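The following block contains the structure, expressed as structure tokens.
All protein chains of the complex are present and in place, except for one that has been dropped.
Chain IDs A and B follow the sequence of writing; residue 1 opens each chain.
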Amino acid sequence: MHKRNWYLIPYSLWIALFVIAPIVLIVYYSLLGLDGEFTLANYENFFTSTYLTMTLSSFWYAFLITLFSLLIGYPTAYLLTRTKHKQLWLLLIILPTWINLLLKTYAFIGLFSTYGFANQVLEAIGIGRKQILFTDFSFVFVSVYIFIPFMILPIFNALEKLNPSLVDASRDLGASNWTTFRRVIFPLTLDGVKSGAQLVFIPALSLFMITRLIAGNRVITLGTAIEQHFLVTQDWGMGATIAVFLIIAMAIIMALTSTKRKKGVTS
Amino acid sequence: MTKKWKISNLYLILVFVILYAPIVYLSIYSFNSADNMTNFESFTWDWYKEVFQDGRLLIIVLNTLVIALLSAAISTILGVIGAIGIHAVRRKRVETSLLTLNSILIVSPDVIIGASFLIFFTILGIKLGFTSVLLSHIAFSVPIVVIMVLPKLQEMSPTLVDAARDLGASRLDVLTKVILPYITPGIFAGFFTALTYSLDDFAVTFFVTGNGFTTLSVEIYSLARQGISMKINALSTLIFLFTLALVLGYYFLNKRRAERPLVRPEVS
Partner (left out) sequence: MKKLVQLFALIFLLSAAILFALDRLNATQGYSGENVLNIYNWGDYIEPELIDQFEKETGIKVVYQTFDSNEAMMTKVEQGGTTYDIAVPSDYAIAKMIDEDLLIPLDQSKIPNVKHIDPRFLDVSFDPGNKYSIPYFWGTVGIVYNRDLIGGDAITSWKDLWKPEYKNQILLADGAREVMGMSLNSLGYSLNETDEAKLQEAKRNLMELTPNIKAIVGDEIKLLLANEEAGIGVVWSGDANEIMSENDKLDYVVPSEGSNVWFDNIVIPKTAKNVEGAHKFIDFMLDPENAAKNTDYVGYSTPNKDALRLLDPEVAEDERFYPGEDVTDKLEVYENLGKEMLAHYNELFLEFKMHSK
């Protein structure tokens, strides 16, 4: 229609400066050995059992975190759209993310510790003290806690644009609640679910800090390894190599989800 | 029907209780006379008094705030322009690659972003401090705004724009009278998410700051070595109450002034 898409100019500039340039730097660093020489050693190193196991376990935990965020986030978003002051409640879902993450994590250490609040509750209801801190459970729980607003937000938006008459029609035609949900509501909000999953899954791959504070380094993600290589061992080459793989993984996930998204829109 | 109502209410209440549990926990201990988050000794206002007497802390809070507001606003403008640009791209391959590039900053670990920005700024000769922090926050907030705005654009019927143009609207009119009003909810969502990212960021800021410029999260992380003082808890409680008041105030003021909802109902 228009020859010139001038909207793209400032945006392309931003991409060139803050996306392309850093990526070039990362790829460049991934080819550097410890003494600054050009080498493929980092890539060889990545394909050893240590890093491959780490990659697998990162994907597994990111999957769990996304799954639970969805399972808890979807009903929450759905119920929020039914409340009276839904925009207000949505803001209140986002509000906790404005409190510093490290402080909240420290609060979780307090809540989950051996003599903490969670264990006092468990004891009061007769289950008895359990080790909660430094388990897979606490790690997934806190991660879901951190990411869930990013899952709820897009799903809420998708539910909002859902035409209520479609739901009514389905009901009128005798569909049960479950069928209506499965056949009408969920497929129509799939885009929201997808962008929510993207916003949770990919950052979950590169989680760090929580792995140490809440999981006591019993969970090691790619993000933890990168952080260690950049900040502790100063082996920037290896850290950059892991980052390259993370970027590739992300590009694949993005490509997979965006093709499908397009189909749903062109109508 | 009423029973179901109760169960769903219960579910929402539970979600909110869990979301706010750590914050309540933090706030309770800000009144702790002992300087830790584990043993509550006795009630005190001392930490709050200290917060108000600390000039350096005030500077840090204001730094954090101004960076968050400015970076969120500027990145929202850039992001909206970018989203409209991407939306106008006809070729699918170009659109996909733009979107992939866009997402790289969202998913790159903070440490990498921080480290590469640091190298980048030093190459460019930008002095570390306010400017470098602001630039980086804008940089990592732009893609999230694009992600938030793009779906709104995609759901907008192309006939709407065509109709406006047929009726003689200029390009600027189309933008300000048709497109922007339609995507306003997305813009708001993008702005608030950008604000969130900026307020919460530690790793990137940590790398690119210098020369005496500090934000709250960097300060908190540095203090963690000696255990976090309850002064920080008191400060966080104050910030939390302030934002809560702001959100509630904004919402109800808005509601009273115009009795229409924030998101206009879909007319299809």
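Basically, a contact is a pair of C-beta atoms (placed from the backbone, for glycine too) under 8 Å apart; a residue touches a chain by one contact, two chains touch by 3 or more.
Nothing here was measured: the structure is a model prediction, and the numbers come from that model.
K.L.:
Name every shown chain in contact with the chain that has been left out of the document.
P.N.:
A, B
K.L.:
Touching the hidden chain in the complete assembly: which of B:I18, B:V89 or B:I126 does that?
P.N.:
B:I126
K.L.:
Just to verify: which one of B:L78, B:I187 or B:V204 makes contact with the chain not shown?
P.N.:
B:I187
K.L.:
Of the residues B:L12, B:I28 or B:A73, which one touches the chain left out of the display?
P.N.:
Hidden-chain contact among the options goes to B:A73.
K.L.:
Can you tell me which of A:I65, A:I155, A:A225 or A:A249 touches the chain that was removed from the display?
P.N.:
Considering all chains, including the one not shown, the answer is A:A225.
K.L.:
Name, in rising order, the residues on subunit B that touch the hidden chain in the full complex.
P.N.:
For subunit B, the residues touching the absent chain are 36-38, 55-56, 58-59, 62-63, 65-66, 69-70, 72-73, 76-77, 115, 118-119, 121-122, 126-128, 132, 176-177, 180-181, 184, 187, 191, 206-207, 210-212, 214, 219, 221-227.
K.L.:
If you put the missing chain back, which residues of subunit A would it touch?
P.N.:
Residues 34-35, 50, 53-54, 57, 106, 109, 113-115, 131, 133-134, 212-213, 215-220, 225, 228, 231-235, 238 of subunit A touch the chain that is not shown.
In the analysis below, only the chains that are shown with their structure count from here on.
K.L.:
Mind checking the centre-to-centre distance between subunit A and subunit B? Centres are C-alpha means, answer in whole Å.
P.N.:
The computed centroid separation for subunit A versus subunit B comes out at 16 Å.
K.L.:
Of all residues in subunit A, which touch subunit B in the complex?
P.N.:
That would be residues 2, 5, 7-12, 14-15, 17-23, 25-26, 72, 75-76, 79-80, 82-83, 85, 87-89, 91-104, 106-108, 110-111, 113, 117, 145, 148, 150, 153-154, 157, 160-161, 163, 191, 195, 198-199, 202-203, 205-206, 208, 222-223, 226-227, 230-231, 236, 239-240, 243, 246-247, 250-251, 254-255, 258-259, 262, 265 of subunit A.
K.L.:
Sort out for me which residues of subunit B touch subunit A in the complex.
P.N.:
Against subunit A, the touching part of subunit B is residues 8, 11-12, 15-16, 18-23, 25-26, 29, 37-38, 78, 81-82, 84-86, 88-89, 92, 96, 98-109, 111-113, 115-117, 119-120, 139-140, 142, 147, 151, 154-155, 185-186, 189, 192-193, 195-196, 199-200, 202-203, 216-217, 220-221, 224, 228, 232-233, 236, 239-240, 243-244, 247-248, 251, 261-263, 266, 268.
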